[in-house]
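Here it is: the structure, laid out below.
Note that this complex is displayed minus one protein chain, with the remaining chains in position.
Labels A, B and C are assigned to the chains in the order they are written; within every chain, residues are numbered from 1.
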Amino acid sequence: MDTLNDTATQVAHGYINEKDRYLARLKRIEGQARGIHRMVSEDAYCIDILTQISAITSALENVALGLLDDHLKHCVLDAAKQGDEEAAIAKIQEASDAINRLVRS
Amino acid sequence: MDTLNDTATQVAHGYINEKDRYLARLKRIEGQARGIHRMVSEDAYCIDILTQISAITSALENVALGLLDDHLKHCVLDAAKQGDEEAAIAKIQEASDAINRLVRS
Amino acid sequence: MDTLNDTATQVAHGYINEKDRYLARLKRIEGQARGIHRMVSEDAYCIDILTQISAITSALENVALGLLDDHLKHCVLDAAKQGDEEAAIAKIQEASDAINRLVRS
Partner (left out) sequence: MDTLNDTATQVAHGYINEKDRYLARLKRIEGQARGIHRMVSEDAYCIDILTQISAITSALENVALGLLDDHLKHCVLDAAKQGDEEAAIAKIQEASDAINRLVRS
C-alpha cells in the first residue's frame, strides 16, 4: 500500500509480486479441485471429501477477500484521489455487489 | 449518495432518514428473535425454528451489507476527498476486516 | 444422546434441560439485537455495529447447528428405529433443505 505514490515502475513491481502470489495460490486451489475429483473417483469416504471441499472453499474466500481489499485500496482510492467521485462511487458499488455475492455464496 | 456534495443540513436529513430505516429493520429483527424464543418455549418443530433462524440471519446480513456500503461511500470517500490517504487506507482496512468476519460468520 | 433408550421420564428431563439452555441462549441473542438497535440510535461507529452483527449471526448459527444435530439424532433416528424408512427419509430431506438454507444465508 505504501507504493501508491511511487513511480509507475515501482507500482508495477509491487503489482507483479502480488500477482505471483495469487497465481501460486490459485494453482494450489486447482490442485485441490483435482484432488477432490480423484477422491470421488476412488470412492473416498464422503465426510473426508466434505472436509476437502471446506478447505478449498476457505482458500477461495481468502483469495476473494484479498482481491477485494486490493480493489478498495487501489481502484477505489485512485478514482477518489483523481477527484472523480462518480467513478469512485461506481467502483464502491461494484465492490458492494461483489461482497453481497460473497456473503451469500 | 447524491447528497454527498449537498449542504450539511441536507446530509443530516439524508442520514436521519437512513437511520430511521435501519432502526425499523432492527426493531423487526428484535421481534424475530423474540419469536424464535417463543417457538422454542412452545416446543415448535425444530425445522420450523431453523427456517426462522435463516430468515433472521439473512435480515441481519442485509443490515450489515447496507452499513458496509454506507461506510465505504461515506467514511472512506470523505477521507479520500480530504486528501487524507492514510485515514482512507485505515478505514478500508477496517472495512476489509469487517467483510472478513461477515464472510466467515 | 445416551438417554435415547431411557424411560420417557428421563427423556423428558433431558429435553427440558436442553430447552432451558436454548431459551437462555435465545434470550441473550434477543438482548444482542436490542443492543445493536441502541448502537444505531446512538450513532455508534458503523464498523463497531458490524462487529456486533457478526457476533449475533455466529450465535444464531450455533443455535441452528445445535437444533439440527438434535433433529438428526432424535427425529431422524427415532423414525429409522421404528422401521419407518419413508418417515426417516422425509425427515432427512427436511434437514437437508434446512442445511441448504443455512449454508446460503
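By our rule, contacts are C-beta pairs under 8 Å (C-beta built on N, C-alpha and C of every residue); 3 or more make two chains touch, one makes a residue touch a chain.
What you see is a predicted model; the values in this text were computed from it and never measured.
Listed by residue number, the positions of subunit C touching the unshown chain are 1, 4-5, 61, 64-65, 68-69, 72-73, 76-77, 80-81, 83, 85, 88-89, 92-93, 95-96, 99-100, 102-104. In the full complex, subunit A contacts the hidden chain through residues 19, 22-23, 26-27, 29-30, 33-34, 36-37, 40-41, 43, 46-47, 49-51, 53-54, 56-58, 60-61, 63-64, 67-68, 70-71, 75, 94-95, 97-98, 101-102, 105.
The definition used in the following text is that only the chains that are shown with their structure count from here on.
Averaged C-alpha coordinates put the centre of subunit A at 32 Å from the centre of subunit C. Among the residues of subunit C, those in touch with two or more other chains are 105.
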